[in-house]
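Of the protein chains in this complex, all but one are displayed in their positions.
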Amino acid sequence: MDYFAQQAINAVQLGSIYALIALGYSMVYGVLVMINFAHGDVFMVSSFFCFLLLLVLPVPFVVALIIVMLATAILGVAIERLAYRPLRNAPRVSAIITALGCGLVIQNTTLSLSPYSQRMPELFKPVTRQFAGVTLSSLQILIIGVSVGLMIALDFFIRKTRYGMAMRAIAQDRISVPLMGVPVNQIIAMTFAIGAALGGAAGVLYASAYPVISATMGVLVGWKAFVAAVIGGIGNVRGAVLGAYVLGAVEVFTVTVLPSTYRDLVVYSLLLVILIFKPYGLLGRPAVQKV
Amino acid sequence: MTRWFKQPPPRGVLLALLVAGLAACFAIEQFGLVDNYVRFVLITLGINIILCVSLNLVNGWMGEFSVGHAGFMALGAYLSACVSVKWLGWGNPLWMFPLAVVAGGLLAGAVGFLLGLLSFKTRGDYLAIITLAFLMIVKSGIENIPYVGGPRGFLGIGNHTTLLWTAVWTVLTLWAIRNLVYSRFGRGIVAVREDEIAANAMGVDTRKAKLAAFVVSSFFGGVAGALFAHQLQFINPSVFDIVKSTEILVMVYLGGIGSLGGSILGAAAFTILAQVLQPLGTWRMVILPLILVLLMLFRPRGIMGMREFPWFVPRREFPAKEDKK
Partner (left out) sequence: MSALLEVRDVTMRFGGLVAVSDLTLAVTPGHAHGIIGPNGAGKTTAFNIITGIYTPTAGEVLFRGGSITGHRPSAIARGGIARTFQNIRLFRDLTVLDNVRIAHDTRARYSWAGAMVQLPSARRAETESIEQCTDLLEKFGLGDAVYERAGDLPYGSQRRLEIARAMALQPSLLLLDEPAAGMNSAETLKLVEFLGWLRDHFSVTMLLIEHHMQLVMTFCDRITVLDFGKTIAEGTADEVRNDPKVIEAYLGQENDHE
């Protein structure tokens, strides 16, 4: 029972990090109906940003978090401006391929510059306590707390501010919204910035929890978050969070019963099974086509 | 499919070229006319052509976006290796090898059939995601099968992929797919891409069309994988990942979607590029996707998108040469 509770906490921790990344995928899909395949690699790069930052200037955790989030947001907006915006009215396939290409460029540039994994300098001295038979580390609390806090802030932003409303409007109808005076380019840039920033936060948190970072993290971790977003229903912000925690739980508990080499197999099989029975994800809804 | 209306080839020329080409390949093998490196590159070219034209069936002619082609390669590679090493290793390669290749293709085709079933209800982005999941499942599935070496890979595969065999399979693939494309099934596939609802309303069995596209595409993907395995003589799951799929995507979108000539062009360009960029190591995989991105920005359909060399088009498709009334 204690073991179960311990694993549950791990699942929540992993799920929280996935959620931050998954939100980036979902927000961009919601607004532009495109899969930002580069997002996983943006997350990976943010952990390298953190690594480089700490190498040069050892700053406390919160400062590092803010700086990395900012830097990642800038990267996200740059990619949108350079690679995606020119293709906004192109066939969807072009956009997906470009995103895939961007992701690979980022991944392999990082891989070429850093062929070996790096060890993160310690950001945070965790304190562990025993609570009702489970060992809790303040790092875990921090990760979960920061993640949930950011998610709540995002939810508030989307539901209660004008910009959030604009995002939701564009997600529904990209043609007529600009005609109402909404600066679509800015809102889209903002969406990418926020999504990337959340990914940046995830990068810092992930690196704190699992201090060995490598260029393949984008595929290994980032794409799992993508799976989470799809499971929840891509384009759906609540779905992203739901999918993330489901995925975190599946991953953590799979490894308790099966050898770790089965982890990816189970995760992607789960994705396939869900897509077969719920083709638009758990919370997703199909676009209606007029005949 | 718009096409360049030059003339159809004079009768018999294509056949003559074919025979000459195959004879040349046989001679090269028999008499060692080229060095090993060139031979290796030529075989790679053939395999790439097969990969490219088979993926083009789904991504080009049918207009979907599959990133899972490396998965079909993997299935073909591993099954053919099992056949040629573990099960029929005693057999004479003359009949055993083609059997192994066909077996690999059949397995890939069978799985492609399942993927095709899934494509009935799902299209576009979601189908792309399903193909991604399929790729990951195949890769991590193989990693968990100790019988074929798991993550460490499958060693000791025989060097059965000769230049002649490659040429034979390449020609077979191009011929079969060309025949499919210029038949009612090919037209059905293209109709699905253009407007699935109208296609249905015009009596096209869109389900059969999708199955045809996926099965044929994956069968030849498996064939390519089998040839690949018996060229490198060593395969492991990490070879058949998203990087491999991306390479095939580059070939398709560089050469041109929905075009046989384009597929050959793309495969050739890519093969040469890969060799030229070899010394760059991992930077290779920065330049290749960059090319892909630039292609999408400036020429999304590829060099020969939706156009065809007249020599690949069946004679009957050309306008009759009578004087206009």
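Annotations for the structure displayed:
The first chain written gets the first letter, and so on, giving A and B; residue counts start at 1 in each chain.
Here, a contact is a pair of C-beta atoms (placed from the backbone, for glycine too) under 8 Å apart; a residue touches a chain by one contact, two chains touch by 3 or more.
Every value quoted in this text rests on a predicted model; they were computed, and no experiment measured them.
The missing chain, though absent from the display, is touched by one residue of B:L15, B:I197, B:I272 or B:L294; that residue is B:I197. Against the chain not displayed here, chain B makes contact via residues 1-2, 5, 176, 179-180, 182-188, 190-191, 194-195, 197-206, 212, 216, 306, 314, 316-317, 319.
Criterion: only the chains that are shown with their structure count from here on.
The geometric centre of chain A is 34 Å away from that of chain B, both derived from CA atoms. Considering their complex, residues 59, 63, 65, 67, 118, 121-122, 124-126, 128-130, 133-134, 136-137, 139-141, 143-144, 150-151, 197, 242-243, 246, 249, 253, 281-283, 285-286, 288-290, 292-293, 296-297, 300 of chain B touch chain A. Across the complex, chain A meets chain B through its residues 33, 35, 83, 86-87, 90-98, 100-105, 107-109, 111-112, 115, 219, 227, 230, 234, 259, 261-265, 268-269, 271-272, 275-276, 279-280, 289, 291.
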